[in-house]
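To start, the structure itself, in C-alpha cells.
Partial view: only certain chains, each at its native spot in the assembly.
Chain lettering (A, B, C and D) follows the sequence in which the chains are written, and residue indices restart at 1 in each chain.
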Amino acid sequence: MLTVQNLFCERDDRVLFNRLGFSVAPGEIIQIEGQNGSGKTTLMRILSGLSRHYEGDIFWRGEPVEQVRDDFCRDLLYFGHQAGVKAVLTPQENLRWYAALSPAINAADIDHALEQVGLRGFEDVPCHSLSAGQNRRVSLARLYLSKAPLWILDEPFTAIDKKGVAAKEALLLRHAQRGGSVILTTHHELGIRGPVRKINLDQCAGTST
Amino acid sequence: MPRWFYQLASPRWCYQITGKLLPGFAVAALLLLAGGSIWALMFAPADYQQGNSFRIIYLHVPSAILAQSAYMLMAVAGAIGLIWKMKVADMVLKSAAPIGASMAVLALATGAIWGKPTWGSWWVWDARLTSMLILFFLYLGVMALNSAIENESTAAQASAVLSLVGVVNIPIIKYSVEWWNTLHQPATFKLTEKPAMPAEMWVPLLVMVIGFYCLFAVSLMMRLRNEIIWRERRTGWVRELLIKQ
Amino acid sequence: MQTNSEDLQRQSLSGLFWATCRREYLLSFRRKSDLVNPLIFFLMVATLFPLGVSPEPGFLAQLAPGVVWVAALLSTLLSMDALFRSDYEDGSLEQLLLSPQPLFLVVLAKVLAHWSVTGLALTVMAPLLGLMLFLPAEGMPGLMLSLLLGTPTLSLVGAIGAALTVGLRKGGVLISLLVLPLYIPVLIFGSSAVQAAVTGLPLGGYLALLGALLALALGLAPLAISAALRISMSS
Amino acid sequence: MSFNSFSEFMAMGGHGLYVWLSYGLGLAVILINVILPRLQRNRLLAEQKRRLRREEGVR
C-alpha cells in the first residue's frame, strides 16, 4: 500500500536516515526500531504527511502521496506522541469529535470502544482527572473505532499497563489479519507472533551514543 | 512561463547571476547616491518657505518610496513562493524585510526631524505619517515571525502568508487612515502636494530615488546570496564554492 | 447514486461544522472563566480610564467611543492566542490536519464559536461601558451595530495570527505584533461610526465599510488560516 | 552652489542640526544595509568552511 523510496532527512546538520526505502503490504505490521533520537518520530511524521522536511518519494497505492492527499488521509489513522485528548472534555465527548472528523467512524460505537479500553465507568469524568495511562487509553479507543486500513502509531504503549498492552497487541494483530497495515514504533518487545517486520533506523545513519 | 522564470527557481543560477550583477549595481548606487547628495546639499536651491531644511526631502522621499516598494516586492515574492514553491522567492522575501524596515525607519526619522522646524513638532497624527508607522509595524511583524520560527522554510512560508495578508490590508489601511484624519480635523499641516518644483529641485530627487533603488538591489542581492549559501550548504556546488575560496 | 453520495457528503460536512461548534462551546462552558474573562477584561480597561485619565464626565464622553473600541479590540486580541494553542499542545491539531475533511470548515466553525463567546458578548455588554464612560444615549445603537459588524472581522483576522504563531513556544505577545496593524481599519471605522452616531451624522457609510471588511475577511481568512496552520505544523 | 562659505554650508540657514542629523542618519542606514550583509557573509563562509573541514576530517 505505502511505498517509500530513497527517503532522506536531516535535522540540525545530522543525517537521520538516507536512502531509506521500504514498502508496506496489506496485512503487515512494521516496527520501526532505533535508539532515542534515531529519527523514529520524525519518520512517522513524514509518512503521515505532517512534516515536509524530507527528500525522496512516498507513494500511496502507487501514486505520489502529495497528489492523493485526500484519499490518503481518509485511509490513515495517526497516533502521535501527544494523545490528542482535551483535558476538560470527557472521554465520550472527545471521541465524539473524532467521529465527526472522520466520516467513516460510526458514532454509535463509542461506548463500546471505551469499554474495550477499560474506561467503563469513566465515560463521564473529565480527562484531566484521569491518570496518564487512562488518558492514553482514551486516544487508543480510536483504534477500536477506526475503519482506516493504514495505522501509523508512535509509541502507542507509553504509560499503558501490561494487561492493556496485551490487549492492544491482539488488536493490532487482528487489524493485520483483516488486511490492514500497521507501522509502529515502540521501545517495548512486541509480543505479537506473526507478520511483524522490523526496520532499524540505527543502521540507516547511526547516532553516536 | 518564460525560461528565466524557471532558471530563477534554481538557487545556483540565481547565485551566479546576482554575482555578475552586484558590482554594476554597487557602482551605480555609489555614484548616484554620492552625486545626488552633493547636488542636494550644495547645489539645489533652498525652498522659499522652508529654507534649507527642505534638503531633507532628498532622503525622506526616496526612503518612503522604497519602504513601500520593498513591501510590494515581499508580497509578490511571498505569493510566488507559496504558489510555485520556489525557494528563491522565499529567500527574497526574507532578505527584503530588514531592508524595507530600515527604509521605513529612515523615512520616519527624517520625517520627524523635518517636522520639527516646519511644524514645530516631531510628530503629528497625519494620515501619511500614520500609515508609514503602520507599515513599519507590518515589517516588524514579518521580521519577528521570521526570527521566531526556527525552521527556515517554515519561517519563509509563514512570513509569506503574513505579508500577503498585509498587502491585502495596506490599501485598506491607507484609505481608512486618510479618511479618518480628514474627518476628525481639517489637516492642520498638509504634506505639500506634489509641489510644482523647479527642475533643479526634482532632478536631484530623481537621482536619489534611483540611487536608493540601486542600493536596495545591492543590499537585497547580498542578503540573498548569504541566504542561498546557507540554505544550499549541503549541495555540491556550494561545497565547491567554499573549497575554491 | 452520484447525487446521493454528494448529499451524504454535504450532510457530513454540516455535521462536522456543528460538531466543531458544539465542542468549542462545551470547552468554553466547561471552564466558565474562559467565558467571562474577556468580558471582565473589557470592563476593567474601561474602568482604568476614569482612574488614570480624569473622572470628568464631559471629557470621558469625548473619549468613550475610542476607549470602548480599543478595549474591545484588545480584549479580542488577548483571547485570540488560546484559539489553537490548546489544540496544538494536546495533539488535537495534528489530528485535525490529518482528517480528510476540509480544514477551512473546521476553522470557520472554531472562529465562529469563538466570536460568539467573545465578540458577541462584548457587543451585548458595550452599552454598560458606554454608560460608565458617559457616552450619550444617541451613540448606543451605533456602538452596538459597529461592534456587531466589526468584532467578527477582528476574530477572523486574529485567527490568522494565532495560526501563524501556534507552533512557537510562546506566541502570546507576538500575535499582537502581527495582528494589531491589521486591526487598525476596523478600529477607525468602528470608532468613527460611534462618533458619527453621537453627533447625529449618518453612520450608514461606516457600517457598510465594516460590512465590506467583514465580507472580505470571511472570504479570505479561512483559507489563510488553514494555510497558516499547515505551515506552522509542518516544521 | 547655494552656499558662499563652508560655515554657511554647515549652518544650513539655521537648520543645520536637522539637515545634518537627517543626512547622518541616512548615511548610517545606507552603511548598515551594506555592511551587515557583508559581515554576515564573512561569518557564514568561515563557519561553513570550518564545518567542511570538520566533516572532511571526520571522514
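Note that contacts are C-beta pairs under 8 Å (C-beta built on N, C-alpha and C of every residue); 3 or more make two chains touch, one makes a residue touch a chain.
This one's a predicted model, so the numbers in the text were calculated from it and none came from an experiment.
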Discussion item. Only one copy per chain type is displayed here, so what's the full stoichiometry of the complex in this file, written with the chain labels?
Written reply: A x2, B x1, C x2, D x1
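In the analysis below, only the chains that are shown with their structure count from here on.
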Worksheet item: How many Å are there between the centre of chain A and the centre of chain D, using C-alpha atoms for each centre?
Response: 54
Discussion item. Can you compute the centre-to-centre distance for chain C and chain D, using the mean CA position of each chain? Integer Å is fine.
Written reply: 44
Worksheet item: Rounded to the nearest whole Å, what is the centre-to-centre distance of chain A and chain B, using the mean of the C-alpha atoms as each centre?
Response: 48
Response to the item:
Note: chain B residues in touch with at least two other chains are 151
Worksheet entry | Where chain D touches two or more other chains at once, by residue number | 51
Practice prompt. Would you mind writing out the residues of chain C in touch with chain B in their complex?
Written response: 157, 160, 164-165, 167-168, 171, 174, 177-178, 180-182, 184-185, 188-189, 192, 209, 213, 216, 220, 224, 227-228, 231-232, 234-235
Discussion item. Please output the residues of chain B touching chain C within their complex, sorted ascending.
Written reply: 82, 134, 137-138, 140-141, 144-145, 148-151, 154, 157-158, 161-162, 164-166, 168-169, 172-173, 175-177, 179-180, 183
Practice prompt. Write out the stretch or stretches of chain D touching chain B in their complex.
Written response: 1-3, 9, 12-16, 18-19, 21-23, 25-26, 29-30, 32-34, 37-38, 40-41, 44-45, 48-49, 51-52
